[in-house]
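Removed: one protein chain of the complex. Kept in place: all other protein chains.
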Amino acid sequence: MSSQDIPEENLPAEQGTAHGAVRVADEKNPFADPGLPPHEHRIQDIDERAAKRSERTVALLFTLSMLATVAFIASYVTIPVDRSVYIFPLGHLSALNFALGMTLGVALFAIGAGAVHWARTLMSDQELADERHPIEAPSEVRAKVMDDFRQGAKESALGRRKLIRNTMFGALALFPLSGVVLLRDLGPLPGTKLRHTLWSKGKLLVNMNTNEPMRPSDIIVGSLTFAKPEGLEEHDHEFQTEIAKAALMLVRIQPDDIKDKRQLEWSHEGIVAYSKICTHVGCPISLYEQQTHHALCPCHQSTFDLADGARVIFGPAGHALPQLRIGVNDEGYLEALGDFDEPVGPAFWERG
Amino acid sequence: MSTTTSTTGTPAADAAGRSRGKAPAGERVADWADGRLGIYSLAKANMRKIFPDHWSFMLGEVCLYSFLIIILTGVYLTLFFHPSMNEVEYHGSYVPLQGQLMSEAYKSTLDISFDVRGGLLIRQIHHWAALVFLAGMFVHMMRVFFTGAFRKPREINWLFGFLLFVLGMFTGFTGYSLPDDLLSGTGIRFMEGAILSVPIVGTYLSFFLFGGEFPGDDFVARFFSIHVLLLPGIMLGLVVAHLILVFYHKHTQFAGPGKTNKNVVGMPLLPVYMAKAGGFFFLVFGVLAAISAIATINPIWALGPYRPDMVSTGAQPDWYMGFSEGLIRVMPGWEINFWGHTLVLGVFIPLLIFPLVLVAIAVYPFIESWVTGDKREHHILDRPRNAPTRTAFGVAWITLYFVLLVGGGNDIWATHFHLSINAITWFVRVAFFVAPVVAFIVTKRICLGLQRRDKDKVLHGRESGIIKRLPHGEFIEVHEPLSQEQLHTLTAHEQYKPVEIGPTVDENGVERKVKATEKLRAKLSKGYYGEDAQIPKPTVEEYKEITSGHGHH
Partner (left out) sequence: MAALVVLLLALACTGGLYAVFAPAGKAQADETAQSLTIEEGKKLYSVGCASCHGTGGQGTSDGPSLVGVGAAAVDFQVSTGRMPAATSQGAQVPRKKNIYSQAEIDQLAAYIASLGAGPAVPTEQQYGPQGADIAKGGELFRNNCAQCHNFTGKGGALTHGKYAPTLEDVTPKHIYEAMLTGPQNMPSFPDSTLSEQNKKDIIAYLHAVNGEETESPGGLELGGLGPVSEGLFAWVFGLGALIAVAVWVAARTAKAKKS
């Protein structure tokens, strides 16, 4: 059965087949297809003056396009690339970009509009009908194809000579492995790289803005400062990769307001240093609200409470921001007392 | 054959007759090509091929043309773009970035924008066309969905179109990442985080993709070849296949007088569609060029070069990736640690739902054809109201999609409508589950209401707006009976009957086991075509009874 196991009578009757395109005023069946309505003339079909008008419109559009292209070339040659112009209501913009875009737009649009107007008003608008033929092949064609295939399959002896078949499949299955192996050098193995940053015991905290080490007194309650490890400079080749892990956010909270005991221990006089990299997917999180001590990630809105171990209080992040243990060296500058004790940034399978 | 004269009876004689130099040059060229390519057999079937006229049938053309425009402008951009992450110091014409360190990719994009004449225009056309391309594909896909144009024989073309949409998303995303500006870098960082969340292999995948730790020196060059070679190559092939199938199947059409399942009514390719479709290419290009003249897109100079420790608020992907951004933003931060491993569900679950959302719409045609068991070809389009369950499913899907888009832009919603970002996030979390269900129920009811109205219109005629007072004082509105064209159009659709589970005992009286799939199908079919799921369309008998009862003017 062609429709699996659904009885034919459950399928609706094919509509329209009985009537085709014959126009009938059917008394018996008022819903029957009356066939294509008769063609009606447009003004352009019966009035030559109207047709002439259409012709002129089309020609005008094509001419407009030519003029616009000339204007495009003229703009390209004459307008300096850095010329600014004020155009209401768009504002201050590049004169060249505006001129080129508008002339190109007009040149192209006029061609299109001309062609479409031509088609709509001057070409025949008599609706025609094409017949459709079923996509499926007739059964005799199908039978022929099947026979041919069986014949070919038999002649290949693939079914009979199993040794050939099996080794061929083996060879075809194995050779793509070469391609996979070739991808190995796309990158190094992760190793423990994600577990370490540039921070280590004794590294000074360097202010991102001034590129100077900081004293505790520089950081006041309610302020926000970003720091990098001493020795990491913007011109370094590894700068981007290293700062992606080492970026630090420093805030100062009244020690009494710090709820987390370990956080207090790892801070220095209320100055706490957290990783700036969100533990969700790694955006630099730094929307610090100084009254609530909440830090919001601008990418996915994970919110961390910096007064309570930077634990997650909202959003899609899965764990708190890692804290860096800091202290002050002999000269009174803020320094790290070691690396982060957990990987910074997004979580991964081996993180544990 | 009886009309052919004896002198030109054989093809050889035919050719000899032509080669005497009588034929005009154009014909001679065509003959030359035919002798090598067989173009005449091709042209015979296609030159006067009929295309039906409807604006919604041109949505696919919007996509095709914007795709061509993207390729044209993209090739131009590659002439100036340097896909390299080497750090350089900027000394170009844009003052606020003077002396800044940046990658060559970013610098060359600045140069295209400020120093190459017309470079900014081409960049903007490229990007606007990309947004319109994806939007066009979305709307085109919805048109095909809601009119049931995906039914046999077009299921494969539906899949081709779907693949084009998905590949378009990723081509767009890789392109958005190339300038290496602060916004695109943030997007890449998100992608890296998402890859890291994949259990077991995530870390390795990330290291292989980025050539080591993020961001490394490699991803721009790698994304470049994916963006300009791999994905567009596949897409070009799919587009060609998509078009060949459109030609081969011939276009669908809406029901109407003279339009049947066995014909296609419209205008011939030569000359009308040649002019209309050809002209439409220029119209699309013209509109995109004008938009690129008046509205800026992705002003990378304002965003600054990428630094992994910097970010801006309002960091969003382009719109077509917005729903995945929504998924990731509203997901609670679940994370499971066990035996020294971390399962990052907060990121990995959205990563899994992302393809599921897309696949849900892609496999729908196959589910519907399984439920109906209909194996016939369909060339007459459904009006959405006449397929209430399908329409309701489609609206539910779009609702889900838009709820996620709201989630993806929750910060912009918060600032522009003075709402709390947390409240929006919670709203999206709830609406993700509730809104599609509500949309499904409401849409189905609306469809049934419209079906009822159609039935009334067929049986009682069109409301004319003319009020008449009857002799005994009653006011009635005059209903004008419909013409046969209108009656036919409103009753042309098919209505299925629900599938029953076959007899549970065979001819020998032995009870057979009813398969679970069979039961499921019967249940679904009842939901689709049961009494509550469609209004029986008026029959000729009903019509005759009512019209004669009225005294049949």
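Think of it as A and B in the order they're written, each chain with its own count starting at 1.
Here is the rule we go by: a contact is a pair of C-beta atoms (placed from the backbone, for glycine too) under 8 Å apart; a residue touches a chain by one contact, two chains touch by 3 or more.
Here the structure is a predicted model, which means the values were calculated and not measured.
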Please identify which of the visible chains the hidden chain touches across the whole complex. A, B
Touching the left-out chain: which of B:284, B:499 or B:535? B:284
Omitted-chain contact residue, chosen from A:31, A:314 or A:333: A:314
Touch as defined at the start, partner being the missing chain; which of A:203, A:252 or A:280 qualifies? A:252
Which of A:116, A:194, A:317 or A:347 touches the chain that is not shown? A:116
Using the definition of touch stated at the top, determine which of B:411, B:454 or B:494 touches the missing chain. B:411
Considering the whole complex, which of B:50, B:164, B:195 or B:315 touches the chain not shown? B:315
In the full complex, which bits of chain A touch the chain not displayed? Write them out. 40-47, 84, 90-94, 97-98, 101, 116, 120-121, 125, 207-210, 214, 216-226, 251-252, 254-255, 269-270, 284, 286-292, 294, 296, 298, 301, 303, 314
For review purposes, identify every residue of chain B that touches the missing chain, sorted by number. 53-59, 61-62, 95-100, 113-114, 120, 124, 128, 131-132, 135-136, 139, 182-183, 276, 279-280, 283-284, 287-288, 291-299, 302-304, 307, 309-320, 322, 409-412, 414-415, 418-423
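As a working rule, only the chains that are shown with their structure count from here on.
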Give every residue of chain A touching chain B within the complex, in rising order. 2-6, 10-17, 19-21, 23, 25-26, 28-37, 76, 81-82, 90, 93-94, 96-102, 104-116, 118-120, 123-125, 127-132, 134-135, 183, 186-190, 193-194, 208, 226, 228, 234-235, 237, 240-241, 243-245, 247, 276-277, 280-284, 286-287, 298-302, 312, 314-319, 345-352
